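The structure's right below; bear with me while I get my questions together.
Excluded from the complex is one protein chain; the other protein chains are retained at their positions.
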Amino acid sequence: MKNIARILIDCKDAKGLVYQVSKVFFERSLNIDSNQEFVDKQVSKFFMRSVVSGDFEVSELESAIQEILPENAHLRVIAPEKKKIILLVTKESHALGDILIRHSAGELDANIQAVIGNHKTLEQLVKRFDIPFHHIPAEGMDRQTHEKNVMAVINQYHFDFLVLAKYMRILTQNFVDNYAQKIINIHHSFLPAFIGANPYKQAFERGVKIIGATAHFVTSDLDEGPIIAQNIIPVNHRFDWKDMQRAGRDVEKAVLSRALSLVLNDRVFIHGNKTIVF
Amino acid sequence: MKNIARILIDCKDAKGLVYQVSKVFFERSLNIDSNQEFVDKQVSKFFMRSVVSGDFEVSELESAIQEILPENAHLRVIAPEKKKIILLVTKESHALGDILIRHSAGELDANIQAVIGNHKTLEQLVKRFDIPFHHIPAEGMDRQTHEKNVMAVINQYHFDFLVLAKYMRILTQNFVDNYAQKIINIHHSFLPAFIGANPYKQAFERGVKIIGATAHFVTSDLDEGPIIAQNIIPVNHRFDWKDMQRAGRDVEKAVLSRALSLVLNDRVFIHGNKTIVF
Amino acid sequence: MKNIARILIDCKDAKGLVYQVSKVFFERSLNIDSNQEFVDKQVSKFFMRSVVSGDFEVSELESAIQEILPENAHLRVIAPEKKKIILLVTKESHALGDILIRHSAGELDANIQAVIGNHKTLEQLVKRFDIPFHHIPAEGMDRQTHEKNVMAVINQYHFDFLVLAKYMRILTQNFVDNYAQKIINIHHSFLPAFIGANPYKQAFERGVKIIGATAHFVTSDLDEGPIIAQNIIPVNHRFDWKDMQRAGRDVEKAVLSRALSLVLNDRVFIHGNKTIVF
Partner (left out) sequence: MKNIARILIDCKDAKGLVYQVSKVFFERSLNIDSNQEFVDKQVSKFFMRSVVSGDFEVSELESAIQEILPENAHLRVIAPEKKKIILLVTKESHALGDILIRHSAGELDANIQAVIGNHKTLEQLVKRFDIPFHHIPAEGMDRQTHEKNVMAVINQYHFDFLVLAKYMRILTQNFVDNYAQKIINIHHSFLPAFIGANPYKQAFERGVKIIGATAHFVTSDLDEGPIIAQNIIPVNHRFDWKDMQRAGRDVEKAVLSRALSLVLNDRVFIHGNKTIVF
């Protein structure tokens, strides 16, 4: 019975944690395929991600590790399987399209359960890939009602993460709380610059020489959630804000794909308003 | 009499400007060594930078061009000579050091007239390069008095630009107005993110994955002046704010040097709160 | 009759070319929307790209410009229309997929006429987008016969460019000569490093810290054609060559899309073994 597991630990720091955990691995003759640790000394918190392989039973391994960890430790022993995701979109196709192509090539470490759009614009593209598309219009109703309709669809599926692939709606606190640490967004600026609406217009007005994109977990503070990945491209005075938007799309989709790859491979710890990325 | 000149024009846009200007060049048999134009269509403004060489007299060329330009045009005909600069510093040596080394190798298109420091820390470094250092302490006096003392030193010299090479003092409106469009600053963040004090601490607290630096002209709005150049480097959760500061220094000095090179070669137009960089 | 045209000129350098060309524009009251020039002084060659708009007739404008240019000048007056392209692929979907998504969103300045594959692998993906796919197998025949079959398909279509979107076959001199200056390839290395087969394996063996991709026009010298665009990403000792390949895909597709956008907008001059990119 050859098994593989990702072990993710976050807990209060203590002497001997690496020793204790690696002892559990050693006693079971496990191979450590990769191993990374980090201690946040300011708050004395320990993070560890190991990938182990060998002949083990998941629940037994989990108990053995749990036993040697300090109280209130957060332990996850995860089989390296494809996650399930639901995409939320509006009208722009670049982030969605990139994910669909990766999915169709088997390069995305996730199965797309469904795509939900507040407009019909992207329905045809999604259907080309034989993936369910749900059009949940937002016109003529309040935010709560629309979100209730969206949640009704979401709750038809099993999923690990909701991916906002250029979903241009602000979420309520209630929605965010419902899916805490499960919503990933791509923001079209180098956060914290240009929070809020139309970042490219803001960037153009400010005359920046670089624009960027930020993938982050969504919390109830708009654009303030833990950052997973960021990247940038240079622009110049010849770019009006539409040009910036066009150029920015390539960064947006690359950053979102990078962040997804990290999250789907269980490489990301949320740590307060930050992330640890192994 | 073989001459070279940089011609910089900004004026209201009009049909035929390139034709009219190139006609002036052609009639004088000048070579166009390089030529760049930009029209800001939003505000209908024309920018042009040409480098011409040939047998001409500067004042005659200047009048000939002025004549064909629209009213209120701003024309500069500049000989490609080394500019004169004064550096203002505090305690950090990296930006200053980079400029001193370039200067000493003859690679800076400027002569450093003097360095002014509000601390004595960098005096020895400056003196190694046989450049005057003026220590103008700020302790125990109000901002106005200190600036009066700084200006007294500045006014002993001829200069084209004041370069704030990590000068950690906020300037008064009066000081800035005195040297309008002549003060270049390096800010240790990717503006407009992390305006104000200790940007690296702010960046650390926010958990960004990229830090940057911004060189800009100084206006009376703190950190809001026209941006000349920006660049970034990636960071991760292993960087505390001191590490970010250390890593950031290399970007700061590179961005400041890049901006200086552009400004000293007359490649930068200030256009409202933005720059046109040819 | 409001027209737009891209004017591309390459010719022997001579005094007054900018003046003469802008005079033609001025006399017809054309607006210059953008204008760029470059002189290669080594070989005394002049390049110019202007976008003009106004009330003109293409053929009249073309003759007027041709008249003032030196002998043997190469002039193109091009309407800003979508180009026609044919894609050649093998098994990898990332470069193709990126182009299909852009095409489907109307963001590609080209219409895809057809996709030709030497394997069937990508047929389904192409058909999802209602684009003709031609499977032209190469097994069991010599290179000439296979290319004859490919050319038979190509010649069914009108096209401006052949795009090798990870087409893993070496082309004969005859094929290349047939479509001179019309074939664009994406090579999966930072050329001229790692010419030839399996560049990622070569890069891995060499222990580089950066990998890249290069889009270039294809000439009969393998991997030696004029470079249009290049980009890179950092790697480290944790990357085996498969990881490099995976990471490299994102650069490949980004570089190819960038190069396509430049070529399709008539921004690229071929100049010996180099390109001028405006």
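Order of writing sets the chain letters: A, B and C. Residues in each chain are counted from 1.
In this text, contacts are C-beta pairs under 8 Å (C-beta built on N, C-alpha and C of every residue); 3 or more make two chains touch, one makes a residue touch a chain.
Fair warning: this is a prediction, and the values are worked out from it, not measured in the lab.
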For this session: Touching the absent chain in the whole complex: find that residue among B:Asp10, B:Asp98, B:Asp223 or B:Glu252.
Result: B:Asp98
Problem set entry | Interface with the unshown chain - residue positions in chain B | 93-94, 97-98, 100-102, 104-105, 107, 125, 128-129, 246, 249-250, 254, 257
Seminar exercise, completed: Logged for chain C, residues touching the omitted partner chain are 38, 40, 42, 190-194, 205-210, 212, 226-232, 236-238, 240, 271, 273-277
Problem set entry | chain A, residues in touch with the chain not shown (by the definition above) | 15-16, 18-19, 22-23, 25-26, 29, 31-33, 35-37, 39
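Going forward, only the chains that are shown with their structure count from here on.
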Seminar exercise, completed: Computed over C-alpha atoms, the centroid farthest from that of chain A is that of chain B
Problem set entry | Distance between the centres, which are taken as Cα means, of chain B and chain A, whole angstrom | 40
Exercise. If you average the CA atoms of chain A and of chain C, how far apart do the two points sit, in angstrom?
Worked result: 35
For this session: Name the residues of chain B that each touch 2 or more other chains.
Result: none
